[in-house]
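Submitted below is the structure of interest, expressed as structure tokens.
All protein chains but one are shown in place.
Let's look at subunit A:
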Amino acid sequence: MREMVSNSADLTLKEEKVVGPWKVAWRTFRKSKSALIGSALVLFFIALAIFGPFIAPEGINEQKLQDPTLRLAPPSSEYWFGTDDFGRDIFSRVVYGARISLAVGFLSVILSIVVGSFLGVIAGYYGRWLDTIISRIFDIMLAFPSILLAIAIVSILGPSLQNALIAIAIINIPNFGRLIRSKVLSVKEEEYIVAAKAIGMKDSRILYRHILPNSFSPVIVQGTLAIATAIIEAAALSFLGLGAEAPQPEWGKMLSDARVHLMTAPWTMIFPGVAIMLTVLGFNLMGDGLRDALDPKMKN
């Protein structure tokens, strides 16, 4: 009897200890306050993006030029963030701007992850000349300052938000490609891969079922951080007049439009600026938290 009891106790104890890697990660993540703050910010802006039309009191381009008192009006109970030089409600524009920034951030990163992972896996798994070519292309791209490369790409494609998105996606491809490639290089030497090969599994199945899932966690971390950079880059391009077009309420473009009023109507600049800052901060904090949680080396 005593043995049985102790056995079952052991069993339950063991059950508690054997938790999946994702659960462990979640626990680490949950412990980090900064990661939670970051996630809260991210969730907040995602909510803004989704429910924008219900939150924003006005549309994005409701100009009130005829009434001079409504132009460059300071923040008030009616216009929480004030109005810009067209008399448009800045609060509404910032809310709608969340859609644009987040969409550009997510879509460009997803695009670069897809392309980058594909190239990285090929380079890492097949190696030899394919690896040489792909890696050298990545090196060349990384040799350029990223914003410069983005400006060059947008100049070729023509200025628009869509092209800015594509440009940002392209400049981020090498980051993901190299990350995946290095991970694949180590994973493909693991015994289970060798075993899979030994039983005659096809390359495509090995790649899809084993290598990719086991190489992917750093990509998630990198992806979250890359969204932050992508948002900044999109804002920078729009600021330079190479991204969003009038009257889109892109935050970077709002900053650029507000430049001349910096001295006289600072609210036109502060609120879009703060929005950019908080979004980027949110993604960065969340990304750092994820890294701590997902990287086994960072434990303890």
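Criterion: a residue touches a chain if its C-beta (ideal position, glycine included) is under 8 Å from a C-beta of that chain, and two chains touch if they have at least 3 such contacts; residues count from 1.
As a working rule, contacts and distances are computed from a predicted model.
**Student:** Quick one: the chain not pictured, UniProt calls it what, "ABC transporter substrate-binding protein", "NADH-quinone oxidoreductase", "Putative thiamine transport system permease protein" or "Glutamyl-tRNA(Gln) amidotransferase subunit A"?
**Tutor:** "ABC transporter substrate-binding protein"
**Student:** Check each of A:78, A:190 or A:245 against the chain that is not shown and name the one that touches it.
**Tutor:** Looking across A:78, A:190 or A:245, the contact with the absent chain belongs to A:245.
**Student:** Residues on subunit A that touch the omitted chain in the whole complex?
**Tutor:** Output for subunit A: 32-34, 37, 61, 63, 65-66, 68, 71, 85-86, 241, 245-247, 257, 259-266, 269-270, 274, 277, 281, 285, 288, 292.
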